[in-house]
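Complex shown without one protein chain; remaining protein chains in place.
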Amino acid sequence: MSESLFSQSTGMFIAETHTDAVTWFFSVDKFLVEGKTKYQQYQIVDMPTFGKTLFLDYKIQSSLLDEYVYHESMVQPAMTLHPHPKKVLVCGGGEGATLWQALQHNTVEHVDMVDLDEELIDMVKVHMKEWHHDCFDDPRATLVHQDARKWVEDHKGANYDVILSDLPGPIEGGPALYLYTEEYFRHISEALSEDGVFVLQSGACNETYPYLFAAVHKTLESLGDSFAYVRGYYGLVTTFQMPWGFIIASKKHDPLELDVQAIAQRLQERGVKNRYYTPRFHHAMFTLPEYMHKAIEEHGRVLTDDKPFLWTA
Amino acid sequence: MSESLFSQSTGMFIAETHTDAVTWFFSVDKFLVEGKTKYQQYQIVDMPTFGKTLFLDYKIQSSLLDEYVYHESMVQPAMTLHPHPKKVLVCGGGEGATLWQALQHNTVEHVDMVDLDEELIDMVKVHMKEWHHDCFDDPRATLVHQDARKWVEDHKGANYDVILSDLPGPIEGGPALYLYTEEYFRHISEALSEDGVFVLQSGACNETYPYLFAAVHKTLESLGDSFAYVRGYYGLVTTFQMPWGFIIASKKHDPLELDVQAIAQRLQERGVKNRYYTPRFHHAMFTLPEYMHKAIEEHGRVLTDDKPFLWTA
Amino acid sequence: MSESLFSQSTGMFIAETHTDAVTWFFSVDKFLVEGKTKYQQYQIVDMPTFGKTLFLDYKIQSSLLDEYVYHESMVQPAMTLHPHPKKVLVCGGGEGATLWQALQHNTVEHVDMVDLDEELIDMVKVHMKEWHHDCFDDPRATLVHQDARKWVEDHKGANYDVILSDLPGPIEGGPALYLYTEEYFRHISEALSEDGVFVLQSGACNETYPYLFAAVHKTLESLGDSFAYVRGYYGLVTTFQMPWGFIIASKKHDPLELDVQAIAQRLQERGVKNRYYTPRFHHAMFTLPEYMHKAIEEHGRVLTDDKPFLWTA
Partner (left out) sequence: MSESLFSQSTGMFIAETHTDAVTWFFSVDKFLVEGKTKYQQYQIVDMPTFGKTLFLDYKIQSSLLDEYVYHESMVQPAMTLHPHPKKVLVCGGGEGATLWQALQHNTVEHVDMVDLDEELIDMVKVHMKEWHHDCFDDPRATLVHQDARKWVEDHKGANYDVILSDLPGPIEGGPALYLYTEEYFRHISEALSEDGVFVLQSGACNETYPYLFAAVHKTLESLGDSFAYVRGYYGLVTTFQMPWGFIIASKKHDPLELDVQAIAQRLQERGVKNRYYTPRFHHAMFTLPEYMHKAIEEHGRVLTDDKPFLWTA
């Protein structure tokens, strides 16, 4: 034993390299839980400023500082857009916060949550209550561990009012590569009710990496017979260090036509108390910066099972 | 000479620690220019994705990827808000891009730019033409190297239509500590015309560090006799890895009352072609997220020469 | 939940800044045990290449790759130098490996180990058996949790044959500041037998930070009436990324006079099987590079309770 003299304690870090421009070294006060499931490695850590934070495969996922920003952005616009959401499907959403957000709407009678990684969710149930508030026990919720694509294909005509896709990005060889293609989105359409609303997280909404957002937007636009409206929006997720993009594809209801009063009324009637998605903020979220419109035009393309998303677009 | 075996090239970096949560290691392809003025150290580097980038004291300032986002956010809302800006003052703004943005309005007859650091601007003139487009040579522009506070105090009654404050944050011992106080803002008011508009960059607009924004907002609000309207807004600056905040304090014109058509008409008449601040985007920029409103209430306080801003708020 | 697209897993690290020249980011595969005692924070981690590794206050201490190099260097030269070591004192040595090394000599009848940090050793007993091999249970060993200086002062005339000082460096405000002074070394002398041998770990033995070694060497040299021989040596500790220095102060036996045959015979008779400190290697270890001799002359000075060691020498 011998402390190295003239050394300074610098600390513990998890590092993540984002594009080739920057590597983030996140400071860790304490490693709370660590493990490895069949699909991924996870760490739950205490971070200064961010508080309790989840990493998957050493990439930051969600922190107590503002998980509500991500999860309200993920769920509330689509749920609020539908005039009476009764039946909901959550694809992915392992922290349980997406499910919890959906269940806040008292119109909801049933939510199916389909997430592949059972071990992760078992861990989440114990260690991430601040995210899911034990809502897995809600009698309206059913949790299934299965591939989301298979579930959706098997549930044509299921008449979901809202489908919330909170999945990892489509990485080559990863489990979500074919959950961002035209074919899959057609299956989604067939599982939705006739005025159903689909929303999916769609990656970074900044100038460094707008490529996934652009491609998904173009792909959904190409399905004009299924979805009358395709509307991108974003949430300001401090933990991600960038605005984060989402896209709504809707059969009948247009988010841009929803006015502040209607949003306020629906949230109130349904007993929903948001901290980020408030009525006055709705239209700002749906106003994409020019660079995203430009990215859609320049980098967007229709993703198919034959030609799925590649990082290099 | 002996290359270390079993080593991998990792590269060159400039590192910046932001709050206690994260340190950014920015990848550098090449160091283009380095030096030290009386006030600060600077590096101009080539970065992957970001392109040419300026660092001051090892903190990222501005990159070619999106300097237009920062500088249009800094300048265009205030300039557009004023119905006929003729006389403008720029405080700080060393890259020259703030000056350039102001000069885009063909109504402008004169701009005074006051920046303390002559050596830095001499360097900028040579190495950062993509930012300033040689506008220092514009016959409408006058460049003065002086403390901004002194200039403003000496120019009561100067009748500036717009004052643009693009200064470093108020760091203890730094040159800008007293350029964010009630007393200074009163001097600003006296240097403005009777319908003058003041805008200043006001720091991070995220949940990690909303403290400066909150304090400046409260301070300007307290000057109701000088400024009828105080309106915060933000720009999505990818290079900064967070939304960046600005605050307009206006004697007579309210940014929230400016409609899309008026903005479009003014920009067109004045020959201004923006890439980020477009008419349709104006209102989204001025819609602050709830967490900023909350921060203003919880952390805001009136800054004075006696009690200026401290990092710990 | 949303994996950041176009991010690469980089991993977990503990970082330690050594002088102002370099920061080491040690890769961590897994955090095995973490905690905090009254005196320090500890992590036991799995590292690639190094294997199980102990960090104290985020500074690397010892790894399975070569803890034997450090601990044999710490213990074996002094033990072997003494012709018949029966009674031994270990100061510090929390991992238990210093104790274990001493007990390898079958001449030993009793070892007192004095280490302040009881919580740390309780943890070590459970998690670092590869270091101590449960030797705390050896009937010849007594473990005491007390300040080493007080113990030594209270044991004048105790007639220890060998005293092994495996303590942290003398950091201002740290627990070991006064365990590297002339006054303390006099107490050591009084607790030793008349042909006793004292050895202490003495910090880096490289050109970046030879200051502690130089000062301790000068201090022991100044005690010519107590110690006839003061001899520095070093071990090649890969885990520390530098040669590590030790100094023997001996009343009667000179390490430089010990020949290869005598060493071989003693080790064999006493049943000691070393992997690093072998007979043929003894003299190489005691041959300090010129830069250390130069450092002793240029930077050495007598450390006293009034003027203990300071990092800046």
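Quick notes on this one:
A, B and C are the chain letters, set down in written order, and residue numbers restart from 1 in every chain.
The criterion applied here is as follows: contacts are C-beta pairs under 8 Å (C-beta built on N, C-alpha and C of every residue); 3 or more make two chains touch, one makes a residue touch a chain.
Bear in mind that the values here come from a model prediction, so they are computed numbers and not experimental data.
Shown chains touched by the hidden chain across the complete assembly: B, C. The omitted chain makes contact with just one of the residues C:8, C:27, C:41 or C:304: C:27.
Within the set C:158, C:236, C:264 or C:302, the residue that contacts the chain not displayed is C:236.
Here the missing chain is touched by one residue of C:47, C:148 or C:296, and it is C:47.
Residue positions on subunit C in contact with the hidden chain: 13, 19-27, 47-50, 65-66, 69, 206-208, 236, 238, 241-243, 275-276, 278, 280-281, 283-284, 287, 289-291, in rising order.
By the touch criterion stated above, the residues of subunit B touching the omitted chain are 1-19, 23, 25, 28, 30-31, 34, 43, 54, 56-62, 70, 92-95, 98, 166-169, 171, 201, 203-204, 209, 211-212, 240, 244, 311.
Keep in mind that, in the parts below, only the chains that are shown with their structure count from here on.
Distance from subunit A peaks, on a Cα-centroid basis, for C. The busiest chain interface, judged by C-beta pairs in contact, is A-C.
For this pair, subunit A with subunit C, the centres built from the Cα atoms lie 52 Å apart. Spacing of subunit B relative to subunit C, judged by their CA centroids, is 55 angstrom. Contact of a single residue of subunit B with at least two other chains is seen at no position.
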